[in-house]
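Only a single protein chain was left out; the remaining protein chains are all shown in position.
In this document, chain identifiers A, B and C correspond to the written order of the chains, with residue numbering beginning at 1 in each.
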Amino acid sequence: MKFVATRVVRFADCDPAGIVFFPQYLVMMNTLVEQWFDEGLRIPFAQYIGTRLTGLPTVRLEVDFTAISRHGDVLTQELAIARIGRSSLVLHAEFKGGDELRLRVRQVLVCTSLATHQAQAWPDDVRAALQPYLEKDIRA
Amino acid sequence: MKFVATRVVRFADCDPAGIVFFPQYLVMMNTLVEQWFDEGLRIPFAQYIGTRLTGLPTVRLEVDFTAISRHGDVLTQELAIARIGRSSLVLHAEFKGGDELRLRVRQVLVCTSLATHQAQAWPDDVRAALQPYLEKDIRA
Amino acid sequence: MKFVATRVVRFADCDPAGIVFFPQYLVMMNTLVEQWFDEGLRIPFAQYIGTRLTGLPTVRLEVDFTAISRHGDVLTQELAIARIGRSSLVLHAEFKGGDELRLRVRQVLVCTSLATHQAQAWPDDVRAALQPYLEKDIRA
Partner (left out) sequence: MKFVATRVVRFADCDPAGIVFFPQYLVMMNTLVEQWFDEGLRIPFAQYIGTRLTGLPTVRLEVDFTAISRHGDVLTQELAIARIGRSSLVLHAEFKGGDELRLRVRQVLVCTSLATHQAQAWPDDVRAALQPYLEKDIRA
């Protein structure tokens, strides 16, 4: 199963070269993960962070920017899990404009305690919610 | 030769977990490259973009976030070149807080025409200015 | 007539105090205006900027931040016009969380040429599209 969301490229996302400023794609990626928690996993991300005091920092990021995106483009963002560890998660994402691949992301995230910023095992309900998004055929 | 610049972690860089929001490190990385053009290469980046209409998009990014940074931390940012191609550049950067490595970046950038967004060979003066920052011992 | 859009407060909008970082409200305001052009005025904002080369800089901004917003809050954003000039526009906006007013914005924008950054009269189609959103009872 994949989580899919669309995102219009806004003026605020673009740089003087008239295309998406690359760090802004990572802001989009962060919000995609948040939407996935809210709408896909049904674990409200604001509670995950603010009430349960669990964190989700990124420890490794690989991005291939394969084509540019311009102001007004509609991006289709797809997200799936390549691997679930004891306290880690490897996500694969692709952003497309129509049929054109714009970027491919491999992101390693870790479940932490916000009190200590140390890794901790996934809570059972989060692990259970993640499972359906694990794609068996993805090379982690 | 390396280009070195310090950067204080500001309130605006941090997230509700009280640490640097990871896309913000990429904004810092972008500004580090810009400072390097201005102060290291002596090729004013605003002219490179705005007058010469050359671009410098990122086509590949790899980041290892090895430790968190907090509001008020002073980051030492080091930049060197791992490889110079006909129109590409592989940068290696490290951000440290004191002796602690916070992140390690490998970024592939390409020289483009802003008219077409297509790759073009490095202008001679840029290539000459880049050369001293090429580190022979870095695995590209 | 008012233009209304909702916006979830995302992790990326919030600061170490756990609330929306105030400049981020202005990014939201900018995107609200863009959505209003796209969906309300039916003048695609990316074309207004990128094809027609008209700009829409802000020349005056007044904001009252009357209550804080937290991560996960759903904001209802309402926009109307207080005054239309030859080349200017006075917008009034309110962001609410439920019944609670979070901020009130008065923003003066100007139609410019992106070639010269000088003010120019509203194109006829834009002026016609703006008209229904002019609220007679708003003090400009």
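Convention: a residue touches a chain if its C-beta (ideal position, glycine included) is under 8 Å from a C-beta of that chain, and two chains touch if they have at least 3 such contacts.
A quick note: this is a predicted structure, and the numbers were derived from the prediction, not measured.
Looking at the complete complex, one finds that the omitted chain is in touch with A, B, C. Among C:Thr58, C:Ser88 or C:Gln120, only C:Thr58 touches the chain left out of the display.
In the complete complex, the residue from B:Arg52, B:His71 or B:His117 that touches the missing chain is B:His71.
Only one of B:Met1, B:Ala46, B:Ala115 or B:Ala128 touches the absent chain when the whole complex is considered: B:Ala46.
What chain A contributes to its contact with the hidden chain is residues 11-12, 14-16, 18, 21, 23, 71. Contacts to the hidden chain, counted on chain C, fall at residues 16-19, 21-24, 26-27, 29-30, 49-50, 55, 57-66, 68, 114, 117. Interface residues of chain B facing the missing partner chain: 8-12, 18, 27, 30-31, 34, 38, 44-47, 49-50, 70-72.
By our rule, only the chains that are shown with their structure count from here on.
Measuring from the averaged C-alpha position of chain A to that of chain C gives a distance of 28 Å. Distance between chain centres (mean CA atoms), chain B to chain C: 34 Å.
If you average the Cα atoms of chain A and of chain B, the two centres end up 23 Å apart.
Taken residue by residue, chain B touches two or more other chains at 16, 18, 21, 23, whereas all remaining positions touch fewer.
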